[in-house]
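One chain of protein is taken out of this complex; the other chains stay put.
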Amino acid sequence: MFLRNYWYIAAMPDEVGRELLSRWILNEPILLYRNEAGAPVALRDICPHRNLPLSEGVLLGDTIRCGYHGLEFGPDGKCTQIPAQPNIPPRFRVRSYPVVEKWRWVWIWMGDPDLADESRIPDFHWNDDPDWTPTGGHFYIRCDYGLLVDNLLDLSHETFVHALTIGNAAVAETPVRTESGDDEVRVLRQINNHPAPPLYVTLKGFTGEIDRTQNITWTPPTNIVIESRSFPSGSNDPDMVLEYRVLNGITPATPGATHHFWATPRNFSPEEEVTSAFHKGSVRAFSEDVEVLEKQQAMIDYQGGTSNWFDITADQGGLLARRKVKQLLEAEQAPNA
Amino acid sequence: MFLRNYWYIAAMPDEVGRELLSRWILNEPILLYRNEAGAPVALRDICPHRNLPLSEGVLLGDTIRCGYHGLEFGPDGKCTQIPAQPNIPPRFRVRSYPVVEKWRWVWIWMGDPDLADESRIPDFHWNDDPDWTPTGGHFYIRCDYGLLVDNLLDLSHETFVHALTIGNAAVAETPVRTESGDDEVRVLRQINNHPAPPLYVTLKGFTGEIDRTQNITWTPPTNIVIESRSFPSGSNDPDMVLEYRVLNGITPATPGATHHFWATPRNFSPEEEVTSAFHKGSVRAFSEDVEVLEKQQAMIDYQGGTSNWFDITADQGGLLARRKVKQLLEAEQAPNA
Partner (left out) sequence: MFLRNYWYIAAMPDEVGRELLSRWILNEPILLYRNEAGAPVALRDICPHRNLPLSEGVLLGDTIRCGYHGLEFGPDGKCTQIPAQPNIPPRFRVRSYPVVEKWRWVWIWMGDPDLADESRIPDFHWNDDPDWTPTGGHFYIRCDYGLLVDNLLDLSHETFVHALTIGNAAVAETPVRTESGDDEVRVLRQINNHPAPPLYVTLKGFTGEIDRTQNITWTPPTNIVIESRSFPSGSNDPDMVLEYRVLNGITPATPGATHHFWATPRNFSPEEEVTSAFHKGSVRAFSEDVEVLEKQQAMIDYQGGTSNWFDITADQGGLLARRKVKQLLEAEQAPNA
């Protein structure tokens, strides 16, 4: 159902601490906490004994103690204690998952642990770079993750969904170029000599027409980087450039729900009030998407799937990504995989 | 599941305007609005592109624009605009449905449009007749539509469900006569020399015994006209006659939910305060039915259907109507139908 041998964002760093965090990821309940040294730990959030979520228990040092019968498990998942029972069978363990903190996110590897290679974490460095000022957040959306991927690979919806922040007529009117590499899909849009959308006016004080670049790069399974660059048409003043990235870590929660971890690092005006305006504008726009995506999902559920969709030219990016995911899923689930 | 080649009430006229109305009818989501000329329009409320409900979009003249990617559809369902795409394939359309405004209701034809013949709209003229004073409303009931048909074809329940408005012991005690024609079922009850029920005392000031006629006519699929006529026993004074119709347009919403469009036009005392008292009494009685029907449905769901029902004499009308619907459904779904 889901690609497993990939890194997914599990949480924002502040969410993981000495309090126990329980979160569904790829349709599995995952317990997240930090050990005493501060490193994140991820365990399947089900006691293998009688199935109480381990997140209902207590953390003793690096060890989690089940809140029902007191069985204890280390960060590697091995059972270390059974009350009134000296012998602990070696098979008594709970699954543990590789986790890595990088780019100011906590990443989890849900597949074969032997394949967990940190170098495969996607390049989201803008979120942890002194030259860029980040802001970001997390949405829980009641839709299949594919709908959010589609959404971010076709930004023409900005015109209709986000008219009060980042959209205006120019976006939908300007056709895109779609490119497909071995392991990526790129959707490129260049809008020249058009008015700035409302949020850009707020952030940068644009008064006249602007040139705007939107380059979207998808890599499997669900990583999307949007490169956005705008400046007054005909201007050469580097101070007037509005440039940011939209980093999207899309983590399937369950078949019908999705985590959207997002950040919008920018390389201009690091002031806190600009961060605040950008954060507010981003939350507003993503909230509009949540409303659309959940209503869209309800109709897809009613129709029993997406096989009757009518495709248009603007869908090319999303369709290519879906095709690649399908191929990768088949490869991952093949007998010799 | 549902008879399709029939007119069903979709809405009361005031509900349909330039604001978009979304409503489930025969297990399909339907968008209703009026074009600029004021005529009602009905479209399937799902954008064929990516399935957002069209009712989340905006109305531009006679055209609906999807709120996600801006595709536009005319009142006939044809796609008239795809942003940044000059070519519109002819198959890009959303289903449109014949709609007619008649008897102060908006009627929809959910079946083969070629068979949509206005003359087949049932005769509910009392709701739009200068000699009759109407009042009415709409209930959404979480039950199969068949339970509401049963309910209205056996008014003996008035005694037990509506004792504070239209029911008293006389109703259940008086047997009915049931007649069946080619395309109708009639249930007739004549109650003589009995006290008036509470609402009749309120409306007409009856002090002594009355003679009361209840003649129910069902026509497929779900139209029910109740002719009600009462007067003081032995009186000839035409001013003392209390006569009204209960018009019922029953529209299946989903397999487990039903729209009940009702009206109670009367031919006496057209004053507004009488209308108000009659409206209030009707809403009270129908609300009591809603409570019964939803609790009945919950037990039918638990039992997995109605095959274990014990039938009594008073059920004859409902059973005949169910049998006719079954035959008509088989005919409508037959290969050559």
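Each chain carries a letter (A and B) given by its place in the written order, and its residues are counted from 1.
Here, a residue touches a chain if its C-beta (ideal position, glycine included) is under 8 Å from a C-beta of that chain, and two chains touch if they have at least 3 such contacts.
Model, not experiment: these values are computed from the prediction.
Considering B:N87, B:S119, B:N236 or B:N308, the position touching the chain not shown turns out to be B:N308 (whole complex).
Only one of B:N127, B:T159 or B:S282 touches the absent chain when the whole complex is considered: B:T159. Shown as candidates are A:R4, A:H49 or A:H125; the residue that touches the absent chain is A:H49.
Residue-wise, the contact with the chain that is not shown comes from A:P29, picked out of A:P29, A:P175 or A:P220.
The chain not shown here touches subunit A at positions 29, 46, 48-53, 56-57, 65-71, 82-85, 89, 91-92. Contact between subunit B and the absent chain runs through residues 150, 154, 156-157, 159-161, 172-176, 292, 295-296, 299-300, 302-303, 306, 308-314.
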